[in-house]
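The complex appears here minus one protein chain, its other protein chains still in place.
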Amino acid sequence: MGRYVLRRLLQMIPVFIGATLLIFLMVNVMGDPVAGLCGERACDPATAAALRREFGLDKPLWQQYLTYMAKVFTGDFGTAFNGQPVTELMATAFPVTVRLTVVAIVFEIVIGVTLGVVTGLKRGRPADTAVLLATLVVISVPTFVTGLMLQLLLGIKWHWIRPSVRYGTLDELIVPGLVLASVSLAYVTRLTRTSIAENKRSDYVRTAIAKGLPRHRVITRHLLRNSLIPVVTFIGTDIGALMGGAIVTERIFNIHGVGYQLYQGILRQNTQTVVGFVTVLVLVFLVANLLVDLLYAVLDPRIRYA
Amino acid sequence: MRDQPQQPEGAIAGTGMGGAMDLGASEAVTLERTPGGPAGTGPAGRPRSLWSDAWRDLRRNPVFLLSALVILFLVFISLWPSAIASGSPLTCDLAKAQDGAAPGAPFGYDGQGCNVYTRTVYGARASVTVGLCATLGVALLGSVLGGLAGYFGGVWDSVLSRVTDIFFAIPVVLGGLVLLSVVTSNTVWPVVGFMVLLGWPQISRIARGAVITAKQNDYVQAARALGASDSRILLRHIAPNAVAPVIVVATIALGTYIALEATLSYLGVGLKPPSVSWGIDISAASPYIRNAPHALLWPAGALALTVLAFIMLGDAVRDALDPKLR
């Protein structure tokens, strides 16, 4: 087990470097990092040159990357367009997005897994077909359309919620969380359904029935435990994707989270904000994946002792 | 002895919108091709090949027929939009802004007084073009890189695996914002290029797995023992057997690329006016959502229907091509 963890940790390093380098290159090659620093006006050449020197932008890119990463590891993510340190922006933005992601994950687990288990057990019945169709529709409608529709219906027509989020508290984030979760929710439902339906026919479930176990015990102890392993993997991997994908949801509901700050950073071509936030998101993605792998090993002894 | 028949699974593989384009891997499509004959059986193979069996299944599948019909119609209106819509999508009359249905404008008018019906019809072209081109690019790049890595293995395979890991770690919409925010060109090509750049790892993974599976077939070993060259083995023996899973994932991905184009256009970094695209229209209609929801609902409905058609098509093809589910 220890060797396994170590190997996974070592594998993370090149991926982390590669992903952050890629984003660093994308931001620097595509945009002019100085352009955003003089506010709305274009910088005059002398100021621009001075700024370049100040930020070390006259050096080769790989050197800039190394300097940047060295600073990041000491906790210095640079300065945002409004003069605030990027870390301060993160401190206000990440809690909101983390809450939003948590709401989304809870929806995936509660609704997705439940629907998947029920339909997997009742395969071929009308309820199963209806849920399957519904998941297809949810997958087909892009998140931003789902979001706008729910905002229109619940926020504007029926006044159940405020159309835009003000403080980012959990209760305000319920509908946005559902929107963020929607596509993954449909995937979780389908994945759980397939997994349950497959394992239902497995030999060890037959054994459990032959042992004379009550139905609920066969389902919870033997069927669910095995069927949920791939689902847990999916949901874990989804954490990183949800946080990175929250950008659309946050824009629709005007949530001032990671997506909002990134969007602002990109609009104002503020390199440090963008690279900083993306670096943290990549790290979250990698750590979530690592945790999923470890969890997998805990849930499935065949991996643990391999 | 198991007497119960196997029923096809309803699960689908696809790419998600939220994050990395790797959702497909979670329900990974691992189509194991039934070993064909020693002389590579191509798509137009013998009477009882996988492909003819699949085609026989598909012809009788209502889901396939319906989605194929929708897609044919979409292709038709993207080629000849004027056949069913009169007027230009760019001729707008502010006096009619937010009006409801009227003769010649069954879907009403949007916030700028443009004919929503005409714009929705003309919007199909952008979506279909982006979807087809991106899928083609992703499928070509992904299967060549993945296929070669899977076939030759070794260092290149390890390097490619790490590189795909890197791409999966970058959230798609975010990458799109960063890369496309500085693009000034108002054609579909930057969007297509971006999708190919971030989308190929998904196909590459699938193709790599399929090639590794096909490589282990006895007839490939036999061909190698008989001294066939690498290129001959790859093209004649492996490619025909590895192509099925790539086709399935690519079809489903096509739908999600269309959705991605709309999302990027909604965020203002995809296509930009005066291009006509469903994403642009949805974005433009969202401020008027209270008074003129129809301007949002029609393009959104068209978008959803298109994505649905491609996903269902891919789903049906997958069921037909997967011999295990027969």
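A few comments on the model shown:
For clarity, chains are labelled A and B in written order, and residue numbers in each chain start from 1.
In this text, a contact is a pair of C-beta atoms (placed from the backbone, for glycine too) under 8 Å apart; a residue touches a chain by one contact, two chains touch by 3 or more.
FYI, contacts and distances are computed from a predicted model.
A chain of this complex does not appear here, and its UniProt-recorded name among "Alginate export domain-containing protein", "Rhodanese domain-containing protein", "YVTN family beta-propeller repeat protein" or "Oligopeptide transport system ATP-binding protein" is "Oligopeptide transport system ATP-binding protein".
Set against the missing chain, the residues A:A80, A:V96, A:V117 or A:A208 yield one that touches it, A:A208. Even with one chain removed from view, chain A keeps its contact list with that chain: residues 201-204, 206-214, 217, 221-222, 225-226, 229, 299-302, 305.
Throughout what follows, only the chains that are shown with their structure count from here on.
Per-chain Cα centroids separate chain A from chain B by 22 Å. Chain B makes touch with chain A in their complex at residues 4, 7, 9-12, 14, 16-20, 22-23, 26-27, 162-163, 165-167, 169-175, 177-179, 181-182, 255, 259, 262-263, 266-267, 282, 286, 289-290, 293, 296, 300, 303-305, 307-308, 311-312.
By the touch criterion stated above, chain A contacts chain B in their complex at residues 11, 14-16, 18-19, 22-23, 26-27, 30-31, 123-124, 132, 136-137, 139-145, 148-149, 151-152, 156, 180, 183-184, 187, 190-191, 193-194, 197-198, 201, 230, 233-234, 237-238, 240-248, 251, 262-263, 266-267, 269, 274, 278, 281-282, 285-286.
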